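Here the complex is missing one protein chain, while the rest keep their positions.
Chain nomenclature is as follows: A and B, assigned in order of appearance, with residue numbering initiated at 1 for each chain independently.
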Amino acid sequence: MTARGFWRGALLSLALIVSASFVGVFVLGGLGDASRSGGSSALITASLTSQDSLTAAAQLAAGQTLFVENCSSCHGIGAEGGTRAPQLLSVGSATIDLWLSSGWMPLAEPTVQPEQKPAKFDRAEVLEIVKYVTSLAPTAPGNPSIPFEVNISKADVAEGFSLFALNCAPCHTITGAGDALADGVSAPPLHGVTKTMVWEAIRSGPGNMPRFGPGTISPAQVIDIVGYVVKDIQHPSSPGGISLGGVGPVAEGFIGLFVGVGLTLLAALWVGDRNEQEEDEGDDGAEGTDGDGHGGVQHGELAHV
Amino acid sequence: MIDALFNWFDVRLGISGSSRKLVNKIFPDHWSFMIGEIALYSFIVLLGTGVFLTLYFVPSSKDVIYHGSYAPLRGQPMSEAFASTVNLSFAVRGGLLMRQMHHWAANIFVGSIVVHMLRIFFTGAFRKPRELNWIIGSTMLILAIFNGFLGYSLPDDLVSGTGIRISFSIVESIPLIGSYMAFFLFGGNFPGTAIIPRFFILHVLILPAVIVGLLSAHLGMLVRQKHTQFAGRGKTERNVVGVPLWPNFAAKSGGFMLLTTGVTGFLSAVFQINPIWLYGPYVPYKVSYAVQPDWYMGWLDGALRIMPSWEIVGFGHMIPNAFFPAILLPGITFGVLQMWPFIEAKLTHDYADHQILDRPRDRPKRTAFGAAVFAFYFVLFGASATDVLANYLSVSLNVVLTSFRYLIFIVPAIVYPVAYQICKELQRVPNAGQRKRANIVLRSADGGYSTVPSEPRPGDAVVRMDPLPLDEDIELVPAMAGVLVMADGGIGAQAASLDGPSEETLQPGADEGGERRRGGIFKIPRDYR
Partner (left out) sequence: MSENTDGTTGSPEAKDPSLRVRIPVSSARPDAPQFRVAAKNPRRAELLAASGFLVAAAGFAGFGASYWQNYSSFWLSITFTVGFIGLGYGLVVWGKYLMPQGPFEEARHSLAPSANEREVFIEDFASRGKVAVERRGLLVKTLGLASGVLGVVLAFPLLRSLGPLPKKTLAQTAWRKGSYLVDISGRKIKPADIDVGGFITVFPPDDIGGAYSQTMLIHVDPMKSGYLPPPPQFTKQRATWAPLGYIAFSKLCTHAGCPVGLYEELTERMLCPCHQSVFVVRDAAIPVFGPAPRPLPQLPLYIDEDGYFRAQDGYDEPVGPGYWERGSD
């Protein structure tokens, strides 16, 4: 291949890779987000209902088995914690339920930031583990328990929007798209999470997320926020068209440039002329005339310049 | 009837001559000359949609309670500006279409100005005698960027309001006069209530008026100096070859304007832009993550992010950190940009007139330099999305930021020699980039091989002809005389009264003594068909 051919090929491939990755990252990334969140179908209504009773001995035994098999290698056989994982003895049922239902726990690999993925355990198993661990030691005061039912029928979404903008948007973005924090951790997107998970996350402050107790955000306010997240974060009003992942001007800029200016440039290529081929055939005179010999006026005739 | 109308004006204003010159004006037809038209037509779309928006938008910071149809905002306090924008989006028929078209057209406007500027740069169209047009053009770029910023800040939403806060800090960072200028601009300390109405009048009246004025000068100079053209058959430094304004250019340009409007409409139909109802109203103590300005301000945001945390403090005064990336950098950028024709003339010792354009490959140093500088600003533009990139690529934010601090130097340093080399190689190959004709290999009976070029593809077989001159000097007959078509087909003149030709003399169709009248504007003389 000629050197020129090599450069052209390299440039073309680079341009293709760059544009494809940008398009992919920003347009499809928004869609990819929804699938990355683990699929809400895997998460059944995660509230506590009256059918879940907390004292059956058989459930405790099942919970112990699951805990020993899946959690004790990092969290210790008695849930006392260690160098790799915190203790679970006093954290409260809401916290354990949140981490298991979201699929953050068990970690895919021991050293990776917890990522939301399809929960490993089904609802019954989660509750068994929760019951077992909370039976090992009393929950510290202030640590939240699994809510009986997160009822958002009375949620004031307008209040929830205002509270969300103040407390949640600085990390999760105002559209709930999630974003990167420092040192490799990130605030996850809020699509594909259940209302119980949102409630539990606000109250228990998992990982780097701050903890918003009842003195900071009242119970009614938490319901408002949960209502807003479930309704308008997860199903935003998008009458204007494709929402481009909810990251705002970054994606809009790429579309405006590559699609907008790109399409108009293509139109210009069609409407306008191209530069001629450099003459290599030497048929100068013949091209200028048609059959009748009426040529274009020779361009030397600019006497009136 | 149109004839009579033209006649009416002609007799009073004498527009026949200039009209003839106008319709005979030749426009070189290369596609890259149409990029400026993209800017012009998107500006027209901006004006049209903008007028619609001004009828509904309320430029006021006064607090109101929203009572409209969008539930998450109902009952919430917000500025009237924000409320009227939400109203435009949900309650006004066609309001969202106009808002989105306006914003997409703004993105295309600035984008096409940049591409147009690059075309001018890489083909050397800014050289003498067009330096002034370059300065006007780069001024319009600055104004367009600034007007775009003002425009998307008007709805007073959480995302753009954060940008206004940053702009206050940037103005504040100017040495000596910064705090005064910031207070004068905002009518007091941040946020105040004056900034939205002031942005409004700047965005709607003052800057567009200046842009229209500069645009008229820009186009006027283009008409007077005539357009440049690429080298080619029949093209010299002393002529312009192309298509005339009437009917070709009018049709193609008019059609192109409609196509540009259509592209803007397509974007508005398919892609949502600036959904301010999802952002909520601006409040100084609230903020969102993943907040970037619109793309044409992205290079400034990127510069702010990757700038190391240096500040100059001493003798009771301070040159704050934000000054360097946000005031000094754009100052140098636009200063060098404006002065470029003179800088290049000095570097190349070339002070001659140029009417023929360079192919970028023929000026490798200029092309490589321009590419490297563009790469620099492109990396800055990429740096404004550090957090979004870190999130989507699952890379640590710290790594992304540090990488950009190095890339800002490495990438231009790579782009320059690569671009230079590409130019050199393209120069060596004739017809590089053009579609090639295949060579058909023929084998003669005794085994010899010969090649024959194949037939050109349908679109390629354009017969190139010598250009036909249009601008024939005519002997202008004094206005006294009437004009007649003579019996032998020529046109003659006849003295008439001192008061100028009578209306009848110039009316087409009127007969006098068997001599045919000349045709009217839209009446083709019979001997023509």
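Here, a residue touches a chain if its C-beta (ideal position, glycine included) is under 8 Å from a C-beta of that chain, and two chains touch if they have at least 3 such contacts.
Remember, it's a predicted structure, so these values are computed and weren't measured experimentally.
> Thinking of the whole complex, not just what is shown, which of B:Gly14, B:Gly75, B:Gly213 or B:Gly255 touches the missing chain?
With B:Gly14, B:Gly75, B:Gly213 or B:Gly255 as choices, the missing chain is touched by B:Gly255.
> For the full complex, which residue in B:Leu118, B:Val373 or B:Leu401 touches the chain that was left out?
B:Leu401
> Among B:Leu185, B:Met297 or B:Leu357, which residue is in touch with the absent chain?
B:Leu185
> Check the options B:Gln76, B:Ser112, B:Ser173 or B:Asn274 and report the residue that touches the missing chain.
Result: among the candidates, B:Ser173 touches the missing chain.
> Just to verify: which one of B:Ser32, B:Asn87, B:Gln100 or B:Asn274 makes contact with the chain not shown?
Considering the complete complex, B:Gln100 is the one touching the chain left out.
> Hey, which chain A residues sit against the chain that's not shown?
Touch with the absent chain occurs at residues 142, 166, 169-171, 179, 181-183, 185, 205, 207-213, 215-216, 239-241, 270-271, 289-290, 292, 294-297, 299, 302, 304-305.
Following the convention adopted for this analysis, only the chains that are shown with their structure count from here on.
> So what's the Cα centroid distance for chain A and chain B, whole Å?
36
> Touching chain A in the complex: which residues of chain B?
29-35, 37-38, 70-76, 89-90, 96, 100, 104, 107-108, 111-112, 115, 158-159, 230, 232-234, 238-239, 252, 255-256, 259-260, 263-264, 266-275, 277-280, 283, 285-296, 298, 384-385, 387-393, 395-398, 400, 418, 421-422, 425-426, 428-432, 434, 453, 460, 462-469, 471-473
> Provide the residue numbers of chain A that touch chain B in the complex, in ascending order.
My answer: residues 3-4, 7, 11, 25-26, 29, 157-158, 160-162, 165-166, 169-175, 177-184, 186-187, 228, 231-232, 236-244, 246-250, 252-257, 259-261, 263-265, 267-281, 287-288, 295-299, 301-302, 304-305.
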